[in-house]
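The structure follows.
As you look at this complex, bear in mind that one protein chain is not there, while each of the others sits in place.
Naming follows writing order (A and B), and every chain is counted from residue 1.
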Amino acid sequence: MSAATHPARGPGDRLTGLFWRRPKLLTALLLLPPLLWLGVVYIGSLVALLVQSFYSIDRFSGLVVPEFTLRTYGELLIPSNFDIILRTVTMAAAVTLAAVVLAFPVAYFAARHAKGRWKAVFYLGVMLPLWSSYLVKVYAWKLILAKEGIVTWAAEGIGAGNVLSAVLATPVIGGNSLSTSYIGTFLVFLYVWLPYMILPMQAALERVPASMLEASADLGAGGWRTLRSVILPLALPGVIAGSIFTFSLTLGDYIIPQIIGSSRFFIGQTVFSLQGTAGNIPLAAAFAVVPIVIMLVYLTLARKSGAFDAL
Amino acid sequence: MRSDGRPPLALTLAAVGGLLFLHLPIVLIFLYAFTTEERSYQFPPPGLTAKWFAVAWNRADIWPPLYLSLRVAAISSAMALVLGTLCAAAMARARFFGRDTVSLLVVLPIALPGIITGMSLRSAFAIGEIPFSTFTIVLGHATFCIVIVYNNAVARFRRLGASMLEASADLGANAFQTFAHVILPNLGSALLAGGMLAFALSFDEVIVTTFTAGQQSTLPIWMLNELVRPRQRPVTNVVAIVVVMATFLPILAAYYLTRGAEETAGGGK
Partner (left out) sequence: MTPAVEFRSVSRHFGVVKAVDQVDLSIAEGAFFAMLGPSGSGKTTCLRLISGFEMPSAGAVRIFGQDMGSVPPNRRHVNTVFQDYALFPHMSVRDNVAYGLMVRGVARRARLARAEEMLALVKLDGFGDRKPAQLSGGQRQRVALARALVGEPRVLLLDEPLGALDLKLREAMQDELKSLQQRLGITFVFVTHDQSEALSMADRIAVFSEGRVAQVGTPSDIYQRPATRFVADFVGSSNVLPPDLTVALGGPRAWASLRPEAIRLVADGRLTGTVTGARYLGAGTRLMVQAGAPPASIGPRADGGPTDAPRYLGQDENGIAVLVPAGVAVPEVGAEVTLDWEPSALHLMAGEA
């Protein structure tokens, strides 16, 4: 042992020396397995999806023709298919807007007024529904919205049975019962994705210093004015982060409209039935590319606005 | 952000109302598991009984899906644990070219709808002529579980800071000793939390699974089939309760494991 150094003992020390001389080597070694996985399994599959979407199906044999064509994408523009896309995007937008309105008081209260024990109650109160089983949540709404279920019972109990009937009689959004109407689909989407809006919104609101609100009040701004000019703009990154989830999840879901809703298809159901019973994988893939394109545009815009910091 | 001012009544009502909206439907499931009505979702239930728990226990078709779900969740969360931690460690180490791309790549599987992950894997299996198996299900689950572990680990790495690792090296520890004695003990609870959340997520996943399972049935797929073509509705209720409990416990545990830290588990599902 020299005066200035300790001897290297074993491969551990020698590798440490190597990593020290080449710091990028260790970073690369750490990144290799996850990047390999995500690159091969995920990106590879996305590429496979893209490739499939440029194939087409032979009308007579029903077999996939592995040759490049834009015909499958052309089929998306057929009115019956394009309606599905429009219907899904409209639903996603409606759910996102409603989620913003419903999430705001919860997020605001949790960020600004809940303390100590209540803080934990609010946190868990949002986390538990977020993490509890998706299917169970959907199932619960099937119970609630069923014709013989609790909503009908409650509406009749308070003498509002005819109001419910009137709502269900509304064209387009109404239906035979709540569980077979767009209103039902909308409610369940809203319920299931709401926590995804509350959490990022709360995170963004928690970053607004109280002094800033006091400054606004100091300058003579009333409550509503402070809300509109100070709080909402500052909460915006959270809203955008949350909307990424609500919008994307609604675009790609096929189970909720299948279980609760009318018989008209959403993108997700179309993809699922095309790849399954219909065996038309190319068209299913082309349909699946639609939400990707929409979400990529959305993510690019969100990145520019700095919303990723709030994730 | 804190205020000493009392919240306006309307705000309190709206906030509490929002929380109730999130919880009441789940409570309802518990009630329905005891109903005597077998054919419809009648409310209020005409009578209460506990017999459905026994019926569910004796139904042979429930057990294989449960085992499959447990196996898939265990393998997927273990893989996600390794891959997510490695990725977080690399990101904590250095600013390198392509950092933003890596973080985007990790979030993408949950930022894009599950149906895309599912359909992509389905396309790849079709092209590669890969037969469906437990492995194909795990492939999908591990992919979207990585980000859960990653989010938990990356926050803890940030809190650990560079100087603690430097102090360890300064005192003579090599990279492996630093990992064993400093990184792992500080990261442990975050990893446990991340792993449990990943397990819960995988155990409950249905959308991606329907594309990657083929004829196999996980517990969520079994439930889905019961929802579409109900046989004994109260039995489904009993299974739903079991699933709720199986996901609640890891979440509660994850919350307590990461409580007090700046980050708390689960924000990034």
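In this text, a contact is a pair of C-beta atoms (placed from the backbone, for glycine too) under 8 Å apart; a residue touches a chain by one contact, two chains touch by 3 or more.
Being a predicted model, the structure only gives us computed values, none of them experimental.
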Note to self: Tell me which of B:Leu24, B:Ala54, B:Met164 or B:Val228 is the one touching the absent chain.
What the structure shows: B:Met164
Item checked: Which of A:Trp20, A:Phe82 or A:Trp118 contacts the chain that the document leaves out -> A:Trp20
Checklist line | Of B:Thr12, B:Gln177 or B:Asn225, the one touching the omitted chain in the full complex | finding: B:Gln177
Item checked: Touching residues on chain B - with respect to the absent chain -> 161, 163-164, 166-174, 177, 181-182, 185-186
Item checked: Missing-partner contacts on chain A, residue numbers -> 2-9, 13, 16-17, 20-21
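Throughout what follows, only the chains that are shown with their structure count from here on.
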Next item on the list: Could you give the separation in Å between the centres of chain A and chain B, each centre being the mean of its C-alpha atoms?
Entry: 15
Checklist line | Interfacial residue positions of chain B with respect to chain A in the complex | finding: 1-3, 7, 11-12, 14-15, 17-19, 21-23, 25-26, 28-29, 32, 40-44, 82-84, 86-87, 89-90, 93-94, 96, 102, 104-109, 111-117, 119-124, 126-128, 139, 142-143, 146, 169, 172, 174-177, 197, 200-201, 204-207, 210-211, 220, 223-224, 227-228, 236, 240, 243-244, 247-248, 251-252, 255, 259, 264, 266-269
Margin query: Give the list of chain A residues in touch with chain B in this complex.
Written below: 6, 12-13, 15-16, 19, 23-24, 26-27, 30-31, 33-35, 37-39, 41-46, 48-49, 51-52, 64, 102-103, 105-106, 108-113, 115, 120, 122-144, 146, 148-150, 152-153, 191, 194-196, 198-199, 203, 205-210, 213, 244-245, 248-249, 251-255, 258-259, 267-268, 271-272, 275, 281, 284-285, 288, 291-292, 295, 299, 311
